[in-house]
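With one protein chain held back, the other chains of the complex are shown just where they sit.
What follows is chain A.
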Amino acid sequence: MVALVLPRLVSFEGAGRRSASVAERNVAALKSAYWIVLISGFFEPLLYLLSIGVGVGGLVGDLTLPSGQVVEYAAFVAPAMLASAAMSGALSETTFNFFGKMKFMKLYDGVLATPVQPFEIALGELAWAMVRGSLYSAAFLVVMFALDLTTGPRALVAFPAAVLVGFAFGALGMALSTFMRGWQDFDLVGSAQFALFLFSGTFVPAESYPSVLRWVIEVTPLYRAVDLLRGISTGTLGASGWLDVAYLLAAVAIGLMIASRRMAKLLCK
């Protein structure tokens, strides 16, 4: 198995160009209906921010971060919404859309008959998912800045971090999709995504959970993403920021590797 897959994975000659051609296909497929999907992905976290961050925030008042800094509740929730927007943008592209292209449209069967290899398809699709995720992140950061929930320089630093978050979730989502048997399995992904959204230190600091539960929360990817983005947007980033970045980079590498190996196994029988 390794002998068969490795050569596909390690020959990088022209890989960038071929991955780009996979992303390019998605640009060609962009049609008017797609913009509605794009826009909805931005409004959902914005509505959460306004209803819970600003609305519920009025009742909650200010919050003391572990670093000792005091921030208003909306400023606490906003980076978490940014992280979750990056997550859902990347996931919707690399789960539903990716799975549909692979299993139902049989798109990749055609692509693999060309010089393009499974790893390059994974990389190209992920790059495209990132374009989409980055649009959400950028728009959301503009809103955060406008509502005075972060500063300009911090927003500029938070942007590449949000892109990294999207990459990590995109790669993980793609790897997960290769194990899906049918659309029903995606209900599980949806549930898991919602659980992450609620409990990853998004609305309530992870410190307020019992220690066992807190440990579980802290190893989930969305928690690491929230921790990183909140640290940047509130200017309280500590040493744990490096851990977050390492975690997310590892997620990208592992997700991509699993996705391309599984694709080679499924499609190059």
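FYI, contacts are C-beta pairs under 8 Å (C-beta built on N, C-alpha and C of every residue); 3 or more make two chains touch, one makes a residue touch a chain; residues count from 1.
By our rule, contacts and distances are computed from a predicted model.
Engineer: Hey, which one's the missing chain according to UniProt: "Cysteine desulfurase", "Universal stress protein family protein", "2-oxoisovalerate dehydrogenase subunit beta" or "ABC transporter ATP-binding protein"?
Structural biologist: Result for the unshown chain: "ABC transporter ATP-binding protein".
Engineer: Quick one: say which of A:Arg18, A:Arg224 or A:Arg262 touches the chain that got left out.
Structural biologist: Of these options, the touching residue for the absent chain is A:Arg18.
Engineer: From the list A:Ile39, A:Val56, A:Val70 or A:Met105, which touches the chain that is not on show?
Structural biologist: A:Met105
Engineer: Which of A:Leu59, A:Ala113, A:Val212 or A:Ala239 touches the chain that is not shown?
Structural biologist: In the complete complex, the chain left out is touched by residue A:Ala113.
Engineer: Against the chain that's been left off, what residues of chain A make contact? List them.
Structural biologist: Answer for chain A: residues 4, 7-8, 11, 14, 17-18, 21-22, 24-25, 28-29, 31, 105-107, 109-117, 267-269 touch the chain left out.
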